[in-house]
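All protein chains but one are shown in place.
In this document, chain identifiers A and B correspond to the written order of the chains, with residue numbering beginning at 1 in each.
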Amino acid sequence: MSTTLPEPIIKIEGLHFHYNPESEHPIHALKGIDLEVYPGDYLVIVGHNGSGKSTLAKNLNVLLRPTQGDVQVKGLNTRDPAHTLTIRSSVGMVFQIPDNQIVATIVEQDVAFGPENLGVPEDELKERVEWALGVVDMLEHRNRPPHQLSAGQKQRVAIAGVMAMKPEVLVLDEATAMLDPEGRRAVLTAVRQLNQEGVTVIAITHFMHEAAEGNRVLVMEAGKIVMEGTPRQVFSHVEELRALQLDVPQTTDIAYRLNQRDATFPPDLLLVNEVADEIQRRTNGRGDA
Amino acid sequence: MSEQPFIQIRDLHHSYLRNTPLEVTALRGVNMGIHRGESVGIIGRTGAGKSTVVQHFNGLIRPLEPGKVIVDGQDMSDPKVDVRRIRQKIGLVFQYPEQQLFERLVGDDIAFGPKKLGMEQADRRERVKWAMDMVGLDFEEFKDRFTFSLSGGEMRKAALAGVLALQPEMLILDESTSGVDPRSRRELLERLLTLHKEHNLTLAFVSPNMEDVAGLVDHIYVMDDGRVVMSGTTREVFSQPEKLRQHGLGVPQVTEVAHELISRNIPVERIPVTVEEGVEEIWKTLNS
Partner (left out) sequence: MEDFELLRHITIGQYLPGDSLIHRLDPRTKISIFLFITIAVTFSVSYTGNIILVLATMFLVLLSRIPMSYVFSGIKPAIPLIIVLAVLQLLLYGDGFVPYGMQSKTYFQWGIIHITNGSLQLVIVSAMRFVELLFLTSLLTNTTTLADITHGMENMLRPFSRFGVPSHELSLVATIALRFVPLLAEQLEIIMKAQASRGADIAHKGKLQFITTARQVAALIVPLFIDAFRRAEDLILAMQARCYVGSQGRSSLVRLKFARIDYTVYGLSLAFSVAMLALRNHFPF
C-alpha cells in the first residue's frame, strides 16, 4: 500500500523577512525558510533570542507578511488580505506574557472573545467556551477574575481563548518561559492533550527538555534553519549544538559523555527512563535483584 | 565565614491587606540564617513567599511582631535603623530591568545609586565605569545611550550594574533570570560567581526553578505556602525528589536519573547535582 503524505497544512517557500525594509539598516531576520508542517505534527522550534523563531511564528498567522517568498495556510496565501481572518482563526497563537493576552475581567468572557469576534452565535458560544475551558482543565475557574489566577492558570486561559476559535494549528511563542515548573507542567499537559486530539502544535521554546515533547525539532540560528529532525536525531548532534551555544537535555548530555568514554554506550538517549534502562542493562546481575 | 549570621530571620510572619476582607497571608513563621560569603538559593513555586522574605533583607518590608529580622547586627524592627545604609550593603535586583531603569541615559541610571550615596562627580564616574565593566557593558559605547532603546539583555546588564554600583556586600537576585535564554543566563551567572569568589560577595538567588541554582549555591531554602519546608545543602535537598515534587518543584534530569537507578536497586554513591557529577557517579557504578 503506497503511503502518500497528507497535504501540508502550512507550506513555507523561500521565506525572507526584513524589519524596516525601507530604512537605512533593515534587519534581515529570516533568510530563506522552507518548511512544511503536516496535520497532527508537534513541531518544536529552538534557537537563541534573535535567531528568528518569533519572527517565523508571526508569519504564520499574518501578524507579519513575507518581504520575499510565500507562506500558505490550508492553501491560502498570507499575502492576500482577503484570507487574513480565515488564516488567523485557523492558526491560533499564544504569547509569552499571560497577562498581556487577557482582555476581559472574567475568565469565561475572555475565552469567548475570539469566537465573539468571529460572530459565532450565542448557544454555540457557550458550548465552545465550556469545551475550551474543559480541555485546559480550568472550568471550575470560569467565573473568576483573571488577576486572582496564577501565571500558569492564566496561560491556560489564554490557550482556551485561542482554542475556542477551533483552530487547526496552535502556535505557542515561548508560552512557558514565564511559568514556574508546576505551571509549565500544566500547560504542557494541556498542549499534549490537544495534539493527541489532532491539533497541530508549533511550540517555540528555549527549554530543551520541552523539545522532547515533539515529533519534529527545528534548530534556528541567524534567520536560517540549521538542523532538522526528530528530537533524538537533533539532540544526538551534541557538538554541533554546543557550537551554537545551545543546550541539550541533560539526559542526552549524559549519554553523549558516557559514549565518549565507552563507544558502546548509545549517545542518542532522550528520556530519563532510557538512560536508566541502559545503565541497568549493563549492571544486570551486579545490582540487587 | 563569620560566626554571627549576616542576616538572621526568626519567626517571621507577614500578610498583605491586613485588617481588610481581602487579607492574604504571605509568611507563616520563617526562619533563616545567611552567613557572609555564603551563596544561598531560595526556591519555591509562585506564591510561596520568596519575594516577601527577601524584601525584608533590605527593609522594604518591616518585620511584624513577634518576628525578628537582624541585618548586619541591626534589628530591622527599630524605626531608627538607617535604612539607606542597609540598602547600600544589601543590593536587590528585581525580575525585569524595565522595573528598575528610569533615567534617560544609561550612564545616569547606573550613577543613581552612587549619587544617592553622596559620591562626587569624579568618583561617581569611576564607580559607574567599574560597574559597567563588571557586567560587560562597554563604558564609552553605552553610557550615553537611551536607556529604553537597549536590547533586553543589555537592559538586564544595565539594571545589574545600577545595583553593583552601590558596591553592596550582598546581592539578591529575585527571579532575575526567568525567561532569559540559556546562553545569556550562563554569562550572567558566570560574572556573578566571579564577584562572589573574588570579592566575597554574599549571594542569594530567588527562583522557582531548581536548575537555576544547582551547582551554584552552598545552601538551599525551599519554601511553600509561606514556610521554609526544606533546608540543606543542594545535595541534601536533591535527595528528596518526591518531597520537592509535592511542593511544586522538580530536580534536574541528572538527579532524576540517579534516583531512578536507586529505585531499581542500582547503587549510586553520591546524588549528583550537575551533569559532570552525574557522569562520574554513573561511570563509577558501571565499573564497580
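Heads up, the rule we're going with is that contacts are C-beta pairs under 8 Å (C-beta built on N, C-alpha and C of every residue); 3 or more make two chains touch, one makes a residue touch a chain.
Not measured: the values here are computed from a predicted model.
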> If you put the missing chain back into the full complex, which of the shown chains would it touch?
Replying inline: A, B
>> For the chain not shown, which residue from A:Gly92, A:Gly152 or A:Pro249 touches it across the whole complex?
In response: A:Gly92
> Thinking of the whole complex, not just what is shown, which of A:Asn49, A:Thr67, A:Gln109 or A:Thr230 touches the missing chain?
Replying inline: A:Gln109
>> Can you say which of B:Phe112, B:Phe205 or B:Tyr221 touches the chain missing from this structure?
In response: B:Phe112
> Given the contact definition stated above, which residue among A:Val135, A:Val162, A:Val191 or A:Leu258 touches the chain not shown here?
Replying inline: A:Val162
>> With the missing chain put back, one of A:Pro146, A:Gly183, A:Gly214 or A:Pro249 would touch it. Which one?
In response: A:Pro146
>> Could you pull out which residues of subunit A are in touch with the chain that's been left out?
In response: 58, 61, 63, 85, 88-89, 92-93, 95, 97, 99-106, 108-109, 112-122, 125-126, 129, 145-147, 158, 161-162, 165
> In the full complex, which residues of subunit B touch the absent chain?
Replying inline: 16-17, 20-22, 55, 58, 60-62, 79, 84, 87-88, 91-92, 94, 98-103, 112-113, 116-117, 148, 162-163, 166
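FYI, only the chains that are shown with their structure count from here on.
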>> Measuring centre to centre with CA averages, how many angstrom lie between subunit A and subunit B?
In response: 30
> subunit B touches which residues of subunit A in the complex?
Replying inline: 48-49, 96, 150-152, 174, 177-178, 180-183, 206, 208-209, 245-247, 249-251, 253-254, 257-258, 261-262, 272-273, 275-276, 279-280, 282-283, 286-289
> Which bits of subunit B are touching subunit A when the two form their complex?
Replying inline: 45-47, 152-153, 178-179, 181-184, 208-210, 248-250, 252-254, 256-257, 260-261, 264-267, 275, 278-279, 282-283, 285-286, 288
